[in-house]
Each structure stands twice: as structure tokens, then as C-alpha cells.
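For reference, the structure is listed below as C-alpha cells.
A single protein chain has been omitted from the complex, and every remaining protein chain is retained in its original position.
Each chain gets a letter, A and B, in the order it is written, and its residues are counted from 1.
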Amino acid sequence: MTKKGWLYWLFFLALFAAPFYLTEFRLSLLGKFLCFAMIAIGISLIWGYTGILSLGHGVYFGLGAYCMAMYLKLESSHGRLPDFMEWSGVHQLPWFWKPFEHPLVAISSAIIIPVLLAAFLSYFTFKNRIKGVYFSLLSQAVVVVFVTLFIGKQEWTGGTNGLTNFSTVFGFPLSSPFTQIILYWITVCLLLLIFLFSRWLTVSRFGRVLVAIRDGENRVRFLGFNPTTYKVFVYSLSAAFAALAGIMFVLQVGLISPAMMGIIPSIEMVLWVAVGGRSSLIGAVIGAIVTNSAKSFFSENYPDIWLLFLGGLFIGVVMFLPNGLAGVYQSFKQRKGQREGKTHEAGSHVSRSVGGF
Amino acid sequence: MKPVLMCREVSVDFDGFHALQGVNLEVYPHEVRFLIGPNGAGKTTLLDVICGKTRACRGKVLFYSHDITKMPEHKIVRLGVARKFQSPSIFHQLTVWENMELALKQDRGLFAVLRAKLSREDRDTIIAVLQRIQLFDYAEQKAGSLSHGQKQWLEIGMQLIQFPQLLLLDEPIAGMSEAERERTGELIHEIARNCAVVIVEHDMDFVRRFSKQVTVMHEGKVLCEGTMEDIQKNEKVVEVYLGREEKAC
Partner (left out) sequence: MSVVITQVFNGFSLGSILLFVAIGLAVTFGLMGVINMAHGELIMVGAYMTYVVQQIFAKYAPQSMGYYFFIAIPVAFFVSALLGWGLEKILIRHLYHRPLDSLLATWGVSLILQQIARTIFGAPNVAVLPPEWLDGGVRIAGVVFPYKRLFILVFVILSIFALYIYLTKTPAGRRIRAVTLNRDMASCLGISTRKVDAYAFAIGSGFAGLAGCALTLLGPIGPTIGTYYIVDAFMVVILGGVGKLIGTVLGAFGIGLVSTLMEYSTSATMAKVMMFALIIAFLQWKPSGLVSVKTRSLD
């Protein structure tokens, strides 16, 4: 195995072992950050590899989380009407809430609904060759639609407060450390799977088609590929990752509200990836963890300067570190390589691709 | 013999500007057809219409028996029409090898590409083409780092490896050195053994050296067709084309 491969496994091993060396509070934070890392991998795929900047991933995350939360809410209400509905004067469970009594329905719709939305939206947009900043701004408009809807339809969604006060999941108490550790491990496993799958995608010929689309979408057409199909696929895939993150998020945090899927969180998701390095999957994971750790550090200690720091981070990364932390690491390695006179790096690649010859 | 390409009364309007006005063109297998004409004659627009980048507002384009007038670009390519653009349109962030791998004749559907592996046969093909365009030693370099002439060749290589039946070239020798031009001219005739070629070219020496059939376009219409000698004798051509050059001098 290569040195890089070992580093990856070591990283994930450290994540697996986290319950043994982190306090309960820190572990719950890390669990939350790993959910964000899932979203970050998806954004890296669409933005770093394919060149699509989506400012709407909060919606897919939110829809996934809400679907899961509806199940949790019903389970915690023990057959009665959820509390917020009573407060809003609703007397009967709305029809579309009913199927969410079944965990399988809830989990599968938590994935399927966001993916369908992403596929529907991206199919028409990309087919009509709307791209670049126009797509970004349109995806932001989608966020406005959903956030306004979720706040406005208080009797169905819990309004600004969102859905919270869950007690159990599949009969296990959500507040017990044991359940939380299991949920944490599931999150790590899912993250690992998402990471491996995405890595497989990017090193394959499929990944090269994505990069080619980023470099020049029209040229790809004249090689006989239909960019729309590829873009819709990868965009929907990233929506699925965000939805999965939403499910795990609501299980561990026990709360989802419109403020977590709005315009600001959506654009912060992009920042995680920018910090880590937009076209590096592991960079995206690390970026999500680092940025969010910084966020909780600042908001615990210096809440006033958090926004200044965040704003500075946006500007600084774009201006000075367009390839993020992964870029810093790479240029460091290159400089080190040059010092040690290791220039046969390029040569080894040739022997790999032309190996059978 | 059946024509590879048949354009019938093709017209294109750009916001009221008549870029093409009823163009007829037939190209037969193994033919190398040069399109010449002053700027704005509609040569590039005609190539754009054939490959689907621009839509004809009237008329028909047939590729063998397929009507490709309204077909999306990628489907036209899949039928066997390859297009090289004026400025090198290769993928700068990918290596030369990866560029070739994408251009390979293959099933370009999403799921086929997901499962795609480089077969021994494909690998040999890529190596053969890379050697032919003299880029084998650069296989692992990023395409963006090549010289201008090499980029042009890489793109020609990417058209070659598609094994097209019709190749559309837009000013393939622009920016090339004398030796590179010579080599490109030979390459084009090698290619024509297996496919028909349509070339837009401004360089008259190159046209003289490598052309058999030439089509002269002017103001969105075909002015005349024939060998270079015929055309040089044609008074209309001298008037619109050479006459203009004299005036410019």
C-alpha cells in the first residue's frame, strides 16, 4: 500500500477510536462534524471536480433531516398528535405525515425525496444549458423557497423552531451515551463508504469525464458524451450524500430547523470545501472538521469575532489558497521532493498507465 | 457512390444576419474537401451546422442516410462525425493520455463509463495514435503544458482515435511551423484513406499543395467547386477573393 493510503486508513482508524479518547460532549460535536464532512465530499465532487457551484445543498440536507425527524417525532409522541401541531390548532395528523410512522418509509424517503428534487431541478437546468453563476443563484432561490415554506407552514413543520424533543429511536433512548456511540460509529462507517465510493468514482474514467466537463463542457459534447447526464448524476449523488448527512445529523443532534438549511448554512458548506481544497476529497473532509471546530471554538470563546473570522476565511481562501489545505500540503510535498531531488514522480505514472505494454 | 455528407439548401440566420443562404454540399468517401473563401463567407458556420453546434433554420443535413439536422451534438459525434475547432479544445487539466482515453471510440453512456476499464486493445490503439502524432513521450504531461502545435496535433489525434467517417477540421495548421504544416498535410491524406475530410483553411499555399477538390464560399453561398486550377481561372472567384486581397494590399 502507498504511504498516502496508510495515512487515509490511519485517519479513519483515529475517527473510529474517538469514543475512547474524547469526552461525551466533544464526541457529539465530532459526530456532527462528520455529518458535515459527508456533505463536503458531495460538494467537492460537484464543485471541485465538475465545476458546478451549488448554493442549495442546505435544502437536501434539510429535507433528509426533516424526513428522519418526522419519524422520530411520531415515535416520541406515542400515537398522539405531535406537540407543535396541537399548539397550532391542528386536530388530525396531516396525510403526508402518516407514512413516516414506519422507519423504513422515513429513511428511504429521506434519501429519495432530496435526490428526486435534485435530479428534477438539475435535469431541466442543465438541459437548458444554464450553468456557472446562474445555476448557483438559482439554487440559492430554491433555498429561499424551501426555508420560506418550512417557516410559513408552522402547523406542518414546526415553523422556526423546527422539529425537536425526540426521546427514542427504534426504542433506544437517544440521550444515552451507548446509543450516541453507536450512532457515531454508524456515521464514521457511512463517511468511509461515501469517501471510498467517491474516490473510486474520481480515479476512474468517469472522474476524468467530470474534470473534462469542468474544463470545457462544450468540448465534451464533441467527444460524444452528453454532459447533462453526467452532471445530473453527480449532482443528484451529492444531494444523496447531503440527505444521508441530514439523517445522521438529526439522530445525533436531536434538532432540525429551517435556520440549519438556509442560505447561510448552504454557503458555509461550500466554505468547508474551499478551506480543505475543492478538488480533494480528503481535503473536503478535513476542511469540514477544521472549519467547524474553529466555529465552535470561536462561538464558545469569542462569539463577536466569529463572523469577522468567517468572512476573512472566505476572502483569504479564495484569494490566497485557491486549492485549500490540500493545496498547501501538495506544494509543501513538492518543495520537499525537489529538495531531495525526487523528480521521478512523473515517470512512475507513465509506467502505471502504460504498464501492460 | 453514396455521399458521406449531403447538405441541402442549408440556411442560418443570426439575428437577421444571413450567415448561410441555401448552401449545397456533397462530400464522398475518402475525399479531402477544402472550404475557402473570404472572412465572413460562412465556412465555420457551415462546419458548425454539420456538427450540430449551430442549428440550420432551413434545409437539411444528411450523414449517409441519417438526418442529423436537429440531432444533439453528442449523438452526431457518436454516429461518426468528428470536429476539430479553430482554437485547440483539449482538456488542459488532464494528461495527454487521459485526453486520448476520453476520445476513444467507446460507449459514452453514464453506466458504461462507470464500468469502463482500459482494455489491452484500447491501450495499443492509444499508443499507436500517440506515436503517429509524435506525442508518445508526452503521454503523462498535462495537456495544458504542450506547445501550440502539439496541442493542435493532440486534438487531431483525439479526432483520429474516434475513427470517424467524416472529419471536420477548422484551420488545423494555424500557428504551426513549416515542418509541422508539412507533417499535418501528410497526416490528413493518411486519414483520408479511411474517412472523408472537410477542411476550412486560409493558407493558400497549403491548399494548393494538399487539395484535390476545393469549394469556394462567399457571403453565405457556394460560389463554385473544382480543383485549385479550375478555381484560379474562375473569374467570379478572382473578383471576390483575389480581388479583395489586391485591394487590401
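Everything that follows uses one rule, which is that contacts are C-beta pairs under 8 Å (C-beta built on N, C-alpha and C of every residue); 3 or more make two chains touch, one makes a residue touch a chain.
Note that the coordinates shown come from a computational prediction; the quantities given were computed from them, not determined experimentally.
Across the entire complex, the residue among A:136, A:204 or A:330 in touch with the chain not shown is A:136. Interface note for the absent chain: among A:18, A:93, A:183 or A:310, the touching residue is A:310. On the side of chain A, the interface with the absent chain consists of residues 47, 53, 121, 124-125, 128-130, 132-134, 136-138, 140-142, 144-145, 148-149, 151-153, 216-219, 263-264, 267, 270-271, 274, 304-305, 307-308, 310-315, 317-319, 322, using the contact rule stated above.
Here, only the chains that are shown with their structure count from here on.
Note on chain placement: the centre of chain A and the centre of chain B lie 43 Å apart, centres being C-alpha means. Across the interface of their complex, chain A is touched by residues 51, 53, 72-74, 77-78, 82-83, 85, 89-95, 97-98, 101-103, 108-110, 113-114, 116, 118, 120, 123-124, 127, 139-141, 158, 162 of chain B.
Contacts from chain A toward chain B in the complex involve residues 201, 204-206, 208-209, 211-212, 214-216, 218-226, 229-230, 233, 346-347, 349-350, 353-354, 356-357.
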